[in-house]
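Complex shown without one protein chain; remaining protein chains in place.
A and B are the chain letters, set down in written order, and residue numbers restart from 1 in every chain.
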Amino acid sequence: MTYASSIVNYLTNEISHKEPVDNDHMHLLQLKKKLLPLFKMHSFPSNSEEFFRYSKIKESDFDHLDFNPVPVTSTSSTLLLNQFSNYFKHKIVFVDGELSQAQTMLPKGIFINKITNRDELDEAAKLLDQKSFFGLMNILHTRNIYQVTIPPDYKSSEIISTFHITTDNFKQHMSTPCVLIKALENSYANLFSLHLYLGIESHYYVTNSALYLNLKKNAVIDFSKLQMESDNSLHISTIKACLDQNAILNTQLISLGGKNSRENQHISLLDQNARANLYGLYDLKNEMQSDHYVEIVHQYEKTYSHQLFKGILKDQSHGVFTGKVSITKDAKHSVSTQLNKNIILGEKAHMTSRPQLMIDTDDVKCTHGATTGQMDAEQLFYLKTRGIDDNQAKKMLYHAFAREIIEASPCGKIRQILNDYILNNKETLSSDQSVTNRCQHGIFSFT
Amino acid sequence: MKSIDTKYKYGFATDIDSFKFNIGLSEDTILQISKIKEEPPWLLDFRLKAYQHFKTLTPPHWANLKIPPINLDEIYYYSAPKSFNEKKSLDEVDPELLRTFAKLGIPLEEQKRLSSVAIDAVFDSVSLGTTHEDELSKLGIIFCSISKAIKEYPDLVKKYLSSVVPHTDNYYAALNSAVFTDGSFAYIPKGVKCPMDLSTYFRINEGKTGQFERTLIIAEAGSLVNYLEGCTAPQRDENQLHAAVVELIAMENAEINYSTVQNWYAGTHQGVGGIYNFVTKRGKCLGVNSKISWTQVEAGSAITWKYPSCLLIGENSQGAFYSVALTNGHMQADTGTKMIHIGKNTKSTIIAKGICADQSSNTYRGLVKILPNAHHARNYSQCDSMLVGEKSKANTFPYIEVNNHSATIEHEASTSKINEDQLFYLESRGIDREKCISMIINGFCKDVFKKLPLEFAAEASRLLEIKLENSVG
Partner (left out) sequence: MLKINNLHVMVDDKLILKGIDLEINQGEIHAIMGPNGSGKSTLAKVLAGHPKYQITEGSIEFFDGQEYINLAELEIHERAKSGIFLGFQYPTEIPGISNLGFLRESVNNVWKAQGKKLLGKDDFIDFLHPIMDILEMKELFLDRSINEGFSGGEKKKNEILQLMILDPKLAILDETDSGLDIDALKVVAEGINRFKRPFNSTILITHYQRLLDHIIPDFIHVLGDGKIIRSGTKDLALELELKGYNWTGVGK
């Protein structure tokens, strides 16, 4: 039984007791009515659940939230977007959780539309996460499920970005954007997702976003995400991807904000030669917590995956990395590599790393590794003997550490942006000064 | 890949009259055990307390194992040869039993004993005796069955028993604390380096009996002991339960090296029968500079569930875990280690090799936990799996929890199959295929084998060869 009564009540009201506002919402509402009982029976993921053991997401995070949408004001968001317009010509803009059609502009041949038609919705539903607690919450709360189709043979390296902007008005609210991107045969898309908070004060709000990527034969997607939410917010994100034959997905997740962030990635390699390369960087300070949960399932022969996640943990922050790789019986000759590297700078910071391998067939090559330590003392010494002071030397080593992740993007513009935001200090965002409880250690259950 | 029954040369049963308690588990059973062993009241209390706690628990299911329900009421909790008499020396033991052990490669008769190893021979629920006891006691070393230790050195036993694995630790530890029947006790006094290796050989014989052994080893400051554990059981169709508890305590500058070559009957190739090996083994590196190492070759039992662990409390203490876990047929293993870093400058090393053949399932589960005050802790872990055959399953689940900023942790793991190029190269030099495979696997396990005492290393090597004979082709 779910205990997060506040959201259950709201959803029940909105779904069970209402009729569709217009034709557009009819089928979505029907789907929600079908899923609501499932959600109600689901229990809130807690410490006893293996993959939420270290998470600090609590039911009380959903108390006192206003689940209604917020009227969009254009002021601050337009200012910022004007600043970015040189870099980002093509963008999908969500402001405070709602799509801003006025500010959205996509390249020729590509459209974003609500899924309203019953057949399309049934088709989309196959991909949606209808099992996990947060996946269900996203479908049930989202106003619209959006779809973007990259047409077959579309090949442009122009960045298509999605901005998720949150303003001061969004305090104590929750946004649940749900977007499906279908990359049809032989297409190539360069996607960039920015989660940015524009408020002055570190307000609390919740983001529970879902992004579904369906890559058809020979499709390639380069996806980068920069998360800079409010220092006090809760950010939950799920990326679920299915790759067909020869499809390639490269993701790059950079987590710089939020008080508590949970990045889920579920990748299914369905057919021969499908390939997923996942990169991530989490840079944590104060009492931030960042939890990266990755699950890659190799379901076919000759599929490939690679993971490289790096973390820098300052102050009393807490990082969690779970990298689960499953190689099924049918996935002979597959190769999987995974590496998690962490540098702990804060005396009270801590890191939990769980690379996991589940192999059901032979003739595969899998490696994983994890290192946790401090900055290399010898490297620091070398730089200092060349007249570089302590702070600067540490910055340089930090740059070197983060660089490997930044360089994972083939797109120069994105590398530039990441460079600017990661390496040139994000003191533009107000830092969180509040003192909160120490992190608790997970209780280990095996003998 | 053929599926012929693996040759288990220890599968014979000794035809000997044995005395057993009534089948089943109850408070009565415990009272009987305590009585037959003439135990002091404090130990009976300990058992009863553990039993009360046990009754409140349910069998754990979080491991990656399919364990059919075990009916604890269909097990004999005590079985000993009728001829057994504690007061008899080893030479006076029933010749049939001596022949059994000789057949197992462990001659117990005085003239034929191994001079470099002291052996405690345990048959079902009793220790038949310990060789070299007197010799060792001249140095102040106590090595005898735990039943004897409880009677003759109650203060020592009372002080340390359950100090490393309390009865509340887990389901099987609670069960063991209630019904353990025998095991070994070793005490090495200050500054003494044990002149010979100490070992215990466990032999299950009687059907339907569970073996619940308890071992306690205490190494005082500056001492050193190398301990070896061997075990076998007859081939039977029903599963038998072996739920043991091993506690090690190392004081300042002391060192305990504990090696196991586990070759319990693993069941037929089709998965019938075999021992369930559910063991809690833990070492406390209590003193400064203390060292505990666990070296294991797990090649048998139908289901293995064990995590020999180290609590690194003393400053500069070191823990090590070297393991080769081989599964074939329908065997299942969920094994690994826990290294808990508590004191400063502690160090741990984990090298785990899994070899997984046929339809077996082999899981490595390891925890490296660095507590907030464990400054400058260091850990290196390497877990490699080798898959032989299309149907085997290998899983690697490391958990790394670092709560101290000056710790350095490195973990590497890889999964692969036997390298075709290497195989071809060896075969092209005239070596037959099966031998090539065992050479490659030996090479794969080399890092672990070199940590075993010589005789064990040779035995372990041969053991793997035999086990893999019918699994590769």
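One rule holds in what follows: a contact is a pair of C-beta atoms (placed from the backbone, for glycine too) under 8 Å apart; a residue touches a chain by one contact, two chains touch by 3 or more.
What you see is a predicted model, and the numbers here were worked out from it, not measured in a lab.
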Chains in view that touch the one left out, judged over the entire complex: A
Absent-chain contact - pick from A:38, A:105 or A:400: A:400
Residue ranges of chain A at the interface with the undisplayed chain: 376-379, 381-390, 392-393, 396-397, 399-401, 403-404
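Criterion: only the chains that are shown with their structure count from here on.
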Distance from chain B to chain A - Cα centre to Cα centre, in angstrom: 45
Chain B - residues contacting chain A, complex: 60, 62-63, 169-170, 172-173, 280, 305, 307, 338, 365, 367, 369, 372, 385, 387-417
Contact set on chain A toward chain B in their complex: 329, 332, 342, 344-374, 441-442, 444-447
